[in-house]
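Before I ask anything, let me first share the structure, which is written out below as structure tokens.
The complex appears here minus one protein chain, its other protein chains still in place.
Let's look at chain A:
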Amino acid sequence: MKKSSPQSGVHPRQNKQESFEQPPMYVAVMTYVGYGLVTLFGYFRDFLRAVGLEKCHVAQEREEQKDFTPLYQDFENFYTRNLYMRVRDNWNRPICSLPGPVFDLMERVSDDYNWTFRFTGKSIPNVINMGSYNYLGFAENNADFLKSVADRLQRYGAAVCSTRQETGNLSLHEELEQLVAEFLGVESSMTFGMGFATNSMNIPALVGKGCLIISDELNHTSLILGARLSGATIRVFKHNNMCSLEKMLKEAVCSGQPRTRRPWRKILIMVEGIYSMEGSVVRLPEIIALKEKYKAYLYLDEAHSIGAVGPTGRGVTELFNVNPGDVDVMMGTFTKSFGAAGGYIAGKKELVDYLRSQSHSAVYASAMSPAITEQIIRAIKCITGKDGSTEGIRRIRQLAENTRYFRARLKEMGFIIYGGDESPVVPLLLYMPAKVVAFAREMLARKIGVVVVGFPATPITEARARFCVSAAHTRDMLNQVLHHLNEVGDNLCLKFSRRKHPSRPDPCEETNS
């Protein structure tokens, strides 16, 4: 079941590649049955605990404070107590090496069904890492590559202990902002110490009461928090659905604010470059056409797409051949493709000047650490080739090739995967709660670290495993992962796809046709 798209100016490649196949009916039914059973068991266990037949492991309130209003309502924690606790060994797995293409996991066991964990002291070496956001492989500890970072750390210390507007503005920060602006092809940019906080602290500075925010259904929590903190009215349109967006824009401009009918002060459309749970890519040319027609502003969050898509890694604007000046506010993070931490906002000079004076982060939050700034500078120089090597371009090409290969093989094996063919985020649908857990544990036993997500981060029937392909993965590693996926898929009956795929399609043919 392919998604329909409107006729206006669509990039010819887009139509073919995004697919969100629906599973057979019995899968949905079994998923609901699974959740229903687990919930019933939950109620039963709560009853046993209340009666005293089962030991209660949950932490308790202090004796002296027993007559205070309870801090948590019983039903708020129902899900945590009865569903999450039983399977929580699949999350928060601690590692003891760098998060590269392979890593070492700390071995932990539980003697009481996951209520408490104990570290055995040993580690599980060389587990293939399909979970970290290491798209271009900059999570590395090669001494040559890290020399300049080490020098900065030695000279400046670990942190700055001050805000940007006071004494925290190092010349290093200004150099970084210059580089970022050049890299993206815009007039200027500003950087912040945390990606999440970039959204939650700057959206309130841009919009306020009397403005309208139209945001995609599946936007990240940081965008939603920033929108709520701003005080503007929020409306949500269906994920990547241009008809829904156009309808909403038309209605907003024609009817104005809800009760007073005054015209809106501003309309801001918030979308992401690549959605991290779906792997889908935003329809940028269509959104820009709509934005020009209805005079709205566009806020593009490129957390996952900067560095990871596009022929030279400049994100979705390059992927779709769009002028970066058309996007009013370009935001992104340095955590994923650059192997550091922090975020940026880029755009016209007036925008950035305004943010320098009004952003909450510049005034109240500490500046970025100098060593991390240096890492980002180094990474950008590598990607753009300014350091004189072709390492950056090689990594970008490797990532694109790995992505295409991985996706093609998975489809051919018969799994249902979501998202566009360029997106290095590959969600593999598992649907049933028990299979989710079995999958994660089985893959760990075969020394592959995967990330699984279920309700409430995804809709209740669409639990999935999410793979993040990296430029640092070699063909052998990918083949090993695919081989094990094949076996586990057969054992657990995960191959739900009903489409016929030609065996071993040439990845180049698919994208050029």
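In this text, contacts are C-beta pairs under 8 Å (C-beta built on N, C-alpha and C of every residue); 3 or more make two chains touch, one makes a residue touch a chain; residues count from 1.
By definition in this document, contacts and distances are computed from a predicted model.
S.K.: Which of "Serine palmitoyltransferase 1", "RCC1 domain containing 1", "Succinate dehydrogenase [ubiquinone] cytochrome b small subunit" or "CBPA2 Carboxypeptidase" is the UniProt protein name of the chain not shown?
M.R.: So the chain that does not appear here would be "Serine palmitoyltransferase 1", according to UniProt.
S.K.: Of the residues A:Thr39, A:Asn114, A:Asn169 or A:Gln257, I need the one that contacts the missing chain.
M.R.: A:Asn169
S.K.: Among A:Pro99, A:Gly185, A:Pro285 or A:Gly414, which one touches the chain that has been omitted from the display?
M.R.: Result: among the candidates, A:Pro99 touches the missing chain.
S.K.: Looking at the full complex, which residue from A:Tyr32, A:Trp91 or A:Tyr113 touches the chain that isn't shown here?
M.R.: Of all options in A:Tyr32, A:Trp91 or A:Tyr113, contact with the hidden chain holds for A:Trp91.
S.K.: For the full complex, which residue in A:Lys295, A:Arg441 or A:Arg498 touches the chain that was left out?
M.R.: Counting the whole complex, the residue in contact with the absent chain is A:Lys295.
S.K.: May I ask which residue of A:Gln375, A:Thr461 or A:Ser497 touches the chain that does not appear here?
M.R.: A:Gln375
S.K.: Which residues does chain A use to touch the chain missing from this display?
M.R.: 59-62, 64-65, 67-73, 80, 84, 91-100, 103, 106, 129, 131-134, 138-141, 143, 146, 149-150, 153-171, 174, 193-197, 200-201, 204, 206, 220-222, 225, 228-229, 250, 253-254, 263-267, 293-297, 328-329, 333-336, 338-341, 350-351, 353-358, 360-366, 369-372, 375, 449, 451
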